[in-house]
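Here the complex is missing a single protein chain, while all its other protein chains stay put.
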């Protein structure tokens, strides 16, 4: 059983430049793979005024979730303070949610939305 | 009339370790059953680096909502400070929304998203 | 042109008991009617341990939005501090979003989600 969709899009990505208190401002691409196979993801990042970063590869093991921080990607740096967007393609259906923690001002704030699924 | 879907997925679960002020950090799986039958739910929890917890059973009576705190489940402990994900299967169509209250820093923060429906 | 769906569901309703600062804790059922006809809504409220409140009637004029506070309904009182859920049925397709402002602690918090659409 492989549940979800194979392509997911998130228009509103933004990693705040500043942090305060015990928590760092960050975003996470959260993926759920309920199947018994691993899901091989290819993630692309889109910007307003620069070229895209394409095909960052990540694996989600069978029956596992992955909460992938976009400020801690291996070999790729998403700049802080710059609007971006995300496209996740997966080898098998998964589900993708995108969340932000903003600690620019004292007292953190959260937002989250399910990504938009394109291909079932 | 039974409205919604029978399988729902939520990738971004996380119960913050710390709380402050009058509110405790928590998450709730919110279910609406608009039908005249009870909905028998089977809830599974997925993690990043440990085995899943499967088939926690909960009932939502006819024409009722249930806001189920994931830090107060009977017989099951979802650890705080650890990413997790949720799969809700229901005997009849229902609707599922997932919300977090984070009170790590003084001043609470909320986030919420409708779960992703797999089977109509 | 009438856009959206005719039945919408929101599992996570909750009007916080306390407020602080300049803003009052509240929730709003936000409706958009892009058509040239009025939309006649029938709204029902579901609870965990009490009978539902059914068929509260509201009109959204043509080409208008309505942000309906659930703590200011005419002739109906949704109790504060109690989980509830919402079902919106409309005479023509509309779009429904549900938002909460929580000012329990100093510094407000917001959450919002598109409602779940049942009948197109």
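Think of it as A, B and C in the order they're written, each chain with its own count starting at 1.
Following the convention adopted for this analysis, contacts are C-beta pairs under 8 Å (C-beta built on N, C-alpha and C of every residue); 3 or more make two chains touch, one makes a residue touch a chain.
Please read all numbers here as calculations on a predicted model, not as lab measurements.
Enquirer: Touching the left-out chain: which of C:53, C:89 or C:110?
Expert: C:110
Enquirer: Which of A:9, A:58, A:73 or A:92 touches the chain that is not shown?
Expert: In the complete complex, the chain left out is touched by residue A:9.
Enquirer: Just checking the interface: what residues of chain A touch the absent partner chain?
Expert: Given the touch definition above, chain A has residues 7, 9-14, 18, 44, 46-49, 52, 83-85, 87, 100, 102, 104-107, 109-116, 118 touching the missing chain.
Enquirer: Suppose we count only contacts with the excluded chain; which residues of chain C make the list?
Expert: Where chain C meets the chain not shown: residues 3-4, 21-23, 28, 30-32, 34, 63-67, 95-97, 99, 103, 106-114, 117.
Criterion: only the chains that are shown with their structure count from here on.
Enquirer: Enter the angle, 0 to 180° in steps of 5, of the rotation superposing CA atoms of chain A on those of chain B.
Expert: Rounded to 5 degrees, the superposing rotation is 90 degrees.
Enquirer: Just how far, in Å, is the C-alpha centre of chain B from the one of chain A?
Expert: 21
Enquirer: Taking each chain's centre as the mean position of its Cα atoms, how many Å separate chain A from chain C?
Expert: Whole-Å distance between the two chain centres: 30.
Enquirer: What positions in chain C touch 2 or more of the other chains?
Expert: 107, 109, 113
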